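Here the complex is missing a single protein chain, while all its other protein chains stay put.
By letter and in written order, the chains are A and B; residue numbering begins at 1 in each of them.
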Amino acid sequence: MAVDMRLPTVRKQISLSGSQSTDGKHLVVPGDVITSDTGFMRGHGTYMDDEKLTASVAGEVERVNKLICVRPLKTRFNGEVGDVVVGRITEVQQKRWKVETNSRLDSVLLLSSVNLPGGELRRRSAEDELAMRDYLQEGDLISAEVQSVFSDGALSLHTRSLKYGKLGQGVLVQVSPSLVKRQKTHFHNLPCGASIILGNNGYIWLYPTPGQQDEEAGGYYTSLEPVPLPDREVISRLRNCLLALAAHKVLLYDTSVLYCYESSLSHQMKDILKPEIMDEIVMETRQRLLEQEG
Amino acid sequence: MRETPLSNCERLFLLKAIEEKKRLDGRQAYDYRNIKITFGTDYGCCTVCLGKTRVLAQVSCELVPPKDSRPTEGIMFFNLELSSMASPGFQPSRKQSSELLVTLNRQLERCLRNSKCIDTESLCVVSGEKVWQIRVDVHVLNHDGNLMDAASIAAISALCHFRRPDVAIQGRDITVFSPEERDPVPLSIYHMPICVSFAFFQQGTYLLVDPCEKEELVMDGLLVIAMNKHREICSVQSSGGIMLLKDQVIRCSKIASVKVSEITELINKALENDRQVRKEGGKFGFAESIPKERITALKREQAPVEMKDIEETADEIVREAEAPSEAVHSPVIVATGTGQVGEGLQNTWGLEEEDAEEEFQGGMDGKEKKKGTVCVCVCVCVGCAGFTHETIVQLV
């Protein structure tokens, strides 16, 4: 089978047109003095150096009244209460699981924060503790919500709702956390025939839309029936679209993903990841999004 | 065995003391501990005692083919070993190159090899075929801080002390003479680089020379400067996550030059002494140099302690202390050999019935006077201290 090969070419310089670059965005690098005024409060991304407020990361300065903070371009996931995350179990410890969520410390899923299969509400006993591995093992993917944040920054998750729980068959796409837009709901059933979970931590889960809606107890039951081919094709196409959008740093939410999918229908699935076709599709998507806003 | 970490109160105490310019052993900030250099019976064996830190260096040589890139130069090989003897924290089972080992080895190499203190060309016997390989092995015997300085002093002293066998070349034949046939030849040493360690505390505000082990555990970072007595800097290395300013480095180099000349003097004197003793045929070697410590003789080394304000402080403490409470009540005799002094609970020593009654009465009397009585262990002490009954009677 023929393989696509390319020779290296000079990278296209991103055009920085005058109006956009001087749009009042205050960009700083580590060590830059933001202000010497002592009236401001110090937020994230800054530190005090001899009465001067200095930036410690490279990014944009955000000012809210008296609070100055610097938001870096790329950072690990900093969770807040209420965020939906998709994570992988790394360890099974006493009375809790450790979940890896692309943040700076592994998140914690306490045994008391999961729904027992069967939906019972009772105190967790010693047998429950011993049977933890039957519910979730190392390597399982789960969707959960952030319940609280510990003092050192680790997140405490819970899956106390039917829509959260262990994830079955599907595709995981990892992007930067800053690209996922915060919305009311992160679970979408796309009209093109697949479903998507946009985790705030940058992990996006694509799966075939489940047939019946009455699943027992928070998704511990994973169906292993083979997924039909058209569904798989839809999911693959969606995945490539997500990667294309992420490469061009477009904010990801259900509308943008959908527009991108529709723009890509004219191309073959495997061509979507080629740079020039990626450019084309993303440009179309951006245009449609602008039209929709305006 | 994992090393116990330093406790927080010790740490705070040390830092506070350093802020007040005081060190645990009474030294000044720029003072070295006592350095003792002794040589062994063989040439090239040297032990250095820097306070309680003890390091042994041994130099040996071998004829080997030279490196391809440098056919006319001899080979120098340095090796430093840390064993559990030096400190329980050094374990042989840990991965081969632990941080400290790597640092010490590299610093030793850099100090001695890159500075070209030894003339390697003179080590060449037959160019391209046979050269001398000089191997310096340094073993740490006791770790009480500042291993780097001790190791460098030991290494350079051992190199100065070492004599290699004489060789004669006839055509392609090399004859190596044993020490009996011909006197061994010393190495040609250009200069003596010595490492001086500076410990920094409180983000570089305070500086100490020759840190002892406790000070090393508390320090922020270390700066090692290797110099020789001609005021040439052979190597500079900063370690630990500290920020330095250029002036600090310059200042340290000035202090180092003073220290290095002192230490070089000391090494030369030790070498001279050893040479004298060998010439005169006296006893030399380690057996002579290790002090004889007998249990019946109580001997301590003199330690310099600052006594400047001690008297005033002592007087002040005495003045401000409360006067002791009222005088002790006279003892109440309960039975022969038992007395009661002071306040406390009932006597529980097993006395006979009639004594118990007497004692009870005595206790009652006692209670009238004061709250309770306690039996002084006079009887017991009698046994231990060798008092006789007569003595007790006198006490009574």
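Keep in mind that, in the parts below, contacts are C-beta pairs under 8 Å (C-beta built on N, C-alpha and C of every residue); 3 or more make two chains touch, one makes a residue touch a chain.
As a working rule, contacts and distances are computed from a predicted model.
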Its UniProt record identifies the chain omitted here, from "S-phase kinase-associated protein 1", "Exosome complex component RRP41", "SKP1-like protein" or "G12551 protein", as "Exosome complex component RRP41"
Quick check: which displayed chains does the absent chain contact? A, B
Using the touch definition from the top, which of A:Lys95, A:Lys249 or A:Lys270 touches the missing chain? A:Lys249
Selected residue (touches chain absent from view) among B:Cys124, B:Ile242, B:Leu266 or B:Val332: B:Ile242
Residue by residue, what part of chain B touches the chain that was omitted? 97, 99, 102-103, 105-106, 110, 114-116, 221, 223, 227, 231-246, 249-250, 253-254, 257
Chain A residues touching the omitted chain (full complex): 14, 16, 20-21, 23, 25, 27, 29-31, 45, 47, 49, 54, 56-60, 72-76, 90, 98, 100, 104-106, 152-153, 178, 247-251, 286
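Rule of thumb we're sticking to: only the chains that are shown with their structure count from here on.
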Taking each chain's centre as its mean C-alpha position, how far apart are chain A and chain B in Å? 57
